[in-house]
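First the structure, then my questions, so here it is.
Here the complex is missing one protein chain, while the rest keep their positions.
So, subunit A:
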Amino acid sequence: MSQKSRREFLKLAGLAGAGLVAAPAVALAGHPVAGANDEELGMLYDATKCVGCKACMSACKRVNGDYGSLSYEQAKFDPDKLWDAPQDLTGSTRTLIKLVKDTPKEWSYVKYSCMHCQKPSCVSVCPVAAMTKDKITGIVDYNKNTCIGCRYCQIACAFNIPKFQWEKAIPQIVKCDLCKNTNLKQKGISACAEVCPTGAIMFGKRKDLLAEAKKRLAEHPKQYVNHIYGEHELGGTNHLYLAALQFKKLGLPELKGEAPAEFSEKIQHTIYKGFIAPIALYSTLCFIAVRNMKKGNGHAEEQKKTDDGGINEPR
């Protein structure tokens, strides 16, 4: 009897182990995010200074075209391919200027490109470390030579930034890398910030960008919405925004202060910490299965004996 109850206990223990492997540490969620690293590189885009000339877009394609596998996008009205006319960030375009009209009198330009998060979701989820975050500059970079093209980064990114080349037989992910291997390497500044004629794009360390943004907000409070987009969003981004229109209207989603990767990694780490739970589960299950097997064979042999000598047994 005691043996049986012990086996029952072990079975329960096995199931509980399985539960532990799966049960998330919900209680642990909500742990504060480690402070943002303001030494990292980023950009401050001031929508009130932007005149929509798109020099940044053309410079980006000129500089990164070959390295980043970018190409010109043709518009329907343009059979002669005179203009580059992307309608959205795509597998050919890393950065884009859009005009957003709220009312006929209220409008704003907005520039889209990678936000270079402090805790990027794409880096957290990439299974083969093709997305990486530079420890010093904080640049979120992509390596096509390790990427398997699973597009989990696209699922993960709250800003929908990584783009995939759907029309190509040999596709890759396309996103801004702050000209890490091109303009930044050669001139120490991203191509878009370098060519901007109105100073709408400021390139520099996050702390300087934040200080400048706060200064502008303080000096011209009526000109801006009183918010630096990217200061706290998803644990902070290195690409920051100032604008006169609500950021939601500019296509920048309203987001919480916690990085999604903090939440998911916490659960994943709790389950797989030191690989203890899987090993414990395996050993417990092995123990039970081997025990059951021995018992099963014993029973079977007994059964066989009865079978052999069981002539009297009525059939």
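Here is the rule we go by: a contact is a pair of C-beta atoms (placed from the backbone, for glycine too) under 8 Å apart; a residue touches a chain by one contact, two chains touch by 3 or more; residues count from 1.
The rule is simple: contacts and distances are computed from a predicted model.
Asker: When one chain of this assembly is omitted, its UniProt record names it as which of these: "Ni/Fe-hydrogenase 2 integral membrane subunit HybB", "C-type cytochrome", "ABC transporter permease subunit" or "FAD/NAD(P)-binding protein"?
Answerer: The UniProt record for the chain left out of view names it "Ni/Fe-hydrogenase 2 integral membrane subunit HybB".
Asker: Touching the hidden chain in the full complex, which residues of subunit A are there? Just list them.
Answerer: Those residues of subunit A that touch the unshown chain are 11, 14, 18-19, 21-26, 29, 89-91, 121, 124-130, 144-152, 154-156, 158, 160, 162-172, 253, 255, 260-261, 263-265, 267-269, 271-272, 278, 281-282, 285-286, 288-290, 292-293, 295-297, 299-300, 303, 307, 315.
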